[in-house]
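Following this message is one structure expressed as structure tokens.
Apart from one protein chain that is not included, each protein chain of the complex appears where it belongs.
Right after this comes subunit A.
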Amino acid sequence: MILATVGTQLPFDRLLRALDAWAARNPDQRVRAQSGNSQEVFKNMDCTAFLSPAAYAGAVEEADIIVSHAGMGSILTAAELGKPIVILPRLAAHGEHRTDHQLATAAEMASLANVTVIESAEELGPALDRLSGAPTLPAAERISASADAGLIGAVAHFLRGAA
């Protein structure tokens, strides 16, 4: 199953249209999307506007590949569960976000083992074709469920001061 997610704010139809077109060419693949505030109707995938965080995490667990905007929630959840994730950053020029900071997020997260960053919607189909059959990463290659020791230590130190 392919699971797409585009966050909860502005629509991101550029990504969803490209995925719907890929789904039309691959009728044997089940495609689900958390489509957010999109007003469009997509015929070839199963869309839900919003999933609760727990339902979303469950859907990621079931999915073979995640398709997403460059949102940290999507990237972190996929990395925790070892799922390949294809990321298309939202662009302010298309009215998809207020700033272009998703370009920086995508560039910085590209080094994670499970992340594939694409620069245009046209690259989505080829990326999915390439990743089809890619396995969920083994536990040793996933990120841990918590922040690094430095950040945990800094927050814990701050809280000890409140005791």
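Note that in this section a residue touches a chain if its C-beta (ideal position, glycine included) is under 8 Å from a C-beta of that chain, and two chains touch if they have at least 3 such contacts; residues count from 1.
Definition applied: contacts and distances are computed from a predicted model.
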item: Hidden subunit of the complex - UniProt protein name among "Oligosaccharide biosynthesis protein Alg14 like", "Magnesium chelatase", "Lactate utilization protein A" or "Amino acid/amide ABC transporter membrane protein 1, HAAT family"; value: "Oligosaccharide biosynthesis protein Alg14 like"
item: Option touching the unshown chain, where A:M1, A:A92 or A:A154 are the choices; value: A:A154
item: Of A:P27, A:P53 or A:G133, the one touching the omitted chain in the full complex; value: A:P53
item: Absent-chain interface as seen on subunit A, which is shown; value: 7-8, 52-55, 57, 70-77, 79, 101-102, 104-105, 107-108, 112, 143-156, 158-159, 161-163
